[in-house]
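A single protein chain has been omitted; all remaining protein chains appear in their positions.
Moving on to chain A:
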Amino acid sequence: MNQERVFKVLLGPHQTEKAAILGEKYNQIAFKVAQDATKPEIKEAVEQLLNVKVEGVRVLNVKGKTKRTMRGIGRRKGFRKAYISLAEGQEIDFAGAE
């Protein structure tokens, strides 16, 4: 994977209650990733950019909600989410990151 791609894969941390609990319990972090990102790509990007050792990656697509308005039915944008298990002893501090 080339260097340019590394910077395009990760879109930002996904901070929610669920992600916080998983982080506490299983040392996992959640990321929003590019729609076409693959597990190996994500693994490599996280390892390079955040300087941690990645154990495994699980990905899923979150569908946007359908919203009904006067003008008919619309759909919000969905995104691709990745749960990343970190190797034991690894940690990420998202201070100030969104």
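Just so it is clear, a contact is a pair of C-beta atoms (placed from the backbone, for glycine too) under 8 Å apart; a residue touches a chain by one contact, two chains touch by 3 or more; residues count from 1.
Throughout what follows, contacts and distances are computed from a predicted model.
Per UniProt, the protein behind the absent chain is "Trigger factor"; the candidates were "Protocatechuate 3,4-dioxygenase beta subunit", "Phosphoribosylformylglycinamidine synthase subunit PurQ", "Phosphate transport system permease protein" or "Trigger factor". In the complete assembly, the contact with the undisplayed chain comes from A:A19, out of A:A19, A:A34 or A:V52. Think of the hidden chain as still there; on chain A it touches residues 14-17, 19-20, 24, 93-96.
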